[in-house]
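All protein chains of the complex are present and in place, except for one that has been dropped.
In order of appearance the chains are A, B and C, and numbering begins at 1 in each one.
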Amino acid sequence: MVTAFGFVLLTLLLVTAVAIVVTPNLFVAVMLTSIFSLLMAATFFLLDAADVALTEAAIGAGMSTILFLGALALIGEHEARRRRRPWLPLAVIGLTAFTLIYATFDKPRLGDPAAPVHQHVAPWYLEQTPELMGMSNVVTAVLAGFRAYDTLGEVLVILTAGFGVLLILAERRAGGRPDRPPAVGLRHHLIPRVVGQLLIPFIVLFGLYLQFHGEFGPGGGFQAGAIIAVGIVLHALLEGEAAGRAILPTRVLTGLMAGGAFLFAAVGIAGMLLGGEFLDYSGFSADPVAGQQLGVHLVEAGVGITVTGTLVAAFHAFADRERPA
Amino acid sequence: MIIDALSFAMLALGGFFVFMGGLGALRLPDLYTRMHAASLTDSLGTLLTLGGIMLQSGWSLATVKLLTILFFLLMTGPTATYALANAALFSRDDGPPATAP
Amino acid sequence: MTAEQLPALAVAVPLAAAPLAALLGRGSLPWALATLASAGAFTVAILLAAAAAGVEAISYDVGGWPAPFGIELRITAFSALLLVIITGASTVALAGTKPSLDAEVVPARRPYFYAAWLLAVGGLSGIVASGDAFNIFVFMEVSSLASYILIAGGTDSRALPAVFKYLVMGTIGATFYLIGVGLIYMMTGTLNLTDMEARIGGVADLKPILAAVGFVTLGLALKAGVFPLHVWVPNAYAWSPHAVTAFIAACSTKVSLYVLLRFDFMVFQGSLADHDLRFAGFLLPLAVFAVLVASATAMAEGHLKRLLAYSSVAQIGYMVLGASLMTPAGLTAGIVHMFNHALAKGTLFLAVACLATRFASLALADLAGAARRMPWTMAAFAVGGLSLIGIPGTAGFVSKWYLVVAALQAGATGAALVAVIVISSLMSVWYVWRVVEAAWFRAPAGGAARAEAPPAMLAVLWAAALANLWFGLQPGLPLALSGSAATSLLKLVQ
Partner (left out) sequence: MKVLGLYNYWVFTVLLMIGLYAIIARGNLVKKLLGLSIFQSAVFLLYISMAKVEGGTAPIIQHAGEPQLFSNPLPHVLILTAIVVGISTIALGLAIVVRIREEFGTIEEDEIQARDRDR
């Protein structure tokens, strides 16, 4: 039954992807991308990747759509149609597809427990996590513990992107429409405003739950950061851009972005100062397991802060811009 | 046994309404009627489907979670429909009548 | 902190400084912090190079977790050499171009710009320091995103389409690499490179591995700007801020090339019979085309920065050429050319930054008589140009010489390759001469009044120019590191 459901989901993914490429309206394509992400999240969930599904739903279907819409508001939604010679792209694609299909024939079957991928490193994580980390979510233990260095890199990627959006859109251009009324959001629409305001506390609460519950269930800094950011963005959408900016000015957001990443790096350096390696948390407490847990908490907090700050700052950078004439 | 039968009926009916909603959104002539059809999915479809699952799960934490989901869906669905209708009314753009949304 | 912490410090210093730079306001403070952190990382890199010269590798377990489970940093002679190139280029480019950066980066952008610069340094260092396949991907993305920002950070709007193209192609390259790593992981169950080398030999079903070879090689070749995947290079180099060009041209593509060699020689060579022959058969023709076609394009190019960018594509060709000879001499030549080319191109782009302080346009036609207005700048440019051509006494000569020697050992193909090298050197004489001719032998359009670049810039420019001469006469250190890198890369090739 589950297999059949997965089959249907995968086929729907294909259909949606084709529709995204074919449709001439960019707005439609973006909405389809959001659907695509949700289908992808459902597929991940069926494949036992609860954490990944949560992240894909929050980031792929949520934040990414908001950013695309924010950009489309500045760009316009129609794609020009032109006849292009598709031979070169088709040749490239054909070759790549051939290589991949060729490769699949020796691949282990889906779900085969004897596949080499499940033999070497992975069982070690599953066995050692309760003992070394004292937490039940192995994904979190690997993410913020065993492979925390990757996660540091990941936080820096999103920090870089945030700085990049702020830098690239820092230059303001004259020639916007001066007669455009200031963005007031949905302030004159009672129903969405009331319902939206009602939801925001729950969204933020759920984000915080994910932040602090990541050791035991699906969740962690990325998911939490993305969801809290969605809550803040919803506020800005309802109350207008100016009100959204007033509660979190760019200066504060930059502080959050940089602060979270610096917290992560500082935890790493603290590990060195305490006589261990970079990102070694065992020295943080007399009991190494408690030290690990403290380290994971701090690191996840850094992740959550940076992700929230970056996503909100990126949204404001797009939303606060005047559409070119 | 009775619960099973009831939940099966609810799930089937819910599925039927979701399907009808989708069909209506594709086939009806303009935006407002389509939205009307789509809201069928939002309200009756989710209510019946989630209710059916709740009957299956019995009294457990899962039921509480499902209730919460139902609560949020019943709040956001009509709001989204309202916002959509409002936007359509203000922009006066019903789109070309006979294409897929 | 002791010497054991050096591998982590090489990455942590720039990365921890980056968020701080974003908080330092719009004045000169972010620049100062970036320069300081960059110089700190440079010191660490030199200490590491000294430590790595004698040993096979310095291994460092991040977080204290042992190698295949945690992430390992692995500093070999090869990676130490690249660390020196990255941090050295960054430090020189930052220290020597402050007036140029002040003119090109508007104050509102400065905090983010310098943060991105440090992230680029840290990301590139992270790639070469890492011993873990997925970790390399993560830091590749840090450095790529930071590079896009740096390139788009100036005032020239032509940089925007260029950087978009770079972003798309760079992401395709990185994703291809990720697919390749996924396929290898699928068949070996490990992400650690050393562990992969050991386990990949035991894989019975080779089709996924073969596909992985294709994806990793292609993805990295795309990021390294190997011909014909170089189309993003010229415009990205040409329209970025001049200091950024000096930094990125000196090190960024070489880092991708480093990963490419690391994978092909260490990971794939161990399991696939005749992998070396296939590797050479694929890359050698591309290298020859790169050298000839890109040089020819540079000969016809009318804009100074684009001319130098095409020359960079040709120089990447030399490095690939050396590597695909599959001999110790060839590989040494290819690797030492990374160092020497960084010196030469760094000097040339620093000179370009100096020129740009006085000339509004860098088209060759507009540079007429530049040497009369800026004799010191153009003299340093000439030194860099000579090194690029490979005149004896300059650093460029050392690598060209090794390349020719290595080619001569390769028999009949070798003779043809020597011909290619000689022809392309003559071509580089031509394109460097075009600049020299415009600067010295044409009458200036405006007045010929002396208007040199700011002294601080000139001082750094000349330090870089003299380094070209110094390493031309004393090539011991880079040669030793390259030689030991070549030996360790070739240990699996029969």
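Note that a contact is a pair of C-beta atoms (placed from the backbone, for glycine too) under 8 Å apart; a residue touches a chain by one contact, two chains touch by 3 or more.
Keep in mind that what you see is a predicted model, and the values were worked out from it rather than measured.
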Note: the excluded chain touches shown chains A, C
If the hidden chain were put back, which of C:A108, C:I172 or C:A296 would touch it?
-> C:I172
Any idea which of C:Y60, C:F113 or C:Y148 touches the chain not displayed?
-> C:Y148
Where does chain C touch the missing chain, residue by residue?
-> 134, 137-138, 141, 145, 148-149, 152, 157-158, 160-161, 163-164, 167-168, 171-172, 175, 178-179, 182, 185-186, 191
Could I get the residues of chain A that touch the absent chain, sorted low to high?
-> 3, 6-7, 10-11, 13-14, 17-18, 20-21, 26, 29-30, 33, 36-37, 40, 43-44, 47-52, 55-56, 59-60, 63-64, 67-68, 70-72, 74-76, 79-80, 82, 84, 86, 88-90, 92-93, 96-97, 100-101, 104, 107-113, 115, 117-118, 121-122, 125-126, 129-130, 136-139, 142-143, 147, 150-151, 153-154, 157-158, 160-162, 164-165, 168-169, 171, 173, 216-218, 220, 222, 307, 314, 317-318, 321, 324
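Basically, only the chains that are shown with their structure count from here on.
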Between which chains do we find the greatest number of C-beta pairs in contact?
-> A-C
In angstrom, rounded to a whole number, how far apart do the mean CA points of chain B and chain C lie?
-> 56
Residue list for chain A, restricted to those that touch at least two other chains | none
The chain A residues in contact with chain C across the complex are 99-100, 102-108, 115-122, 124-125, 128, 145-150, 152-154, 156-157, 159-161, 163-164, 166-168, 170-171, 254-255, 257-259, 261-262, 265-266, 268-269, 271-273, 276-282
Any idea which chain A residues touch chain B in the complex?
-> 186, 189, 191-192, 195-196, 198-199, 202
Along chain B, where are the residues that touch chain A in the complex?
-> 72, 75-76, 79, 82-83, 86
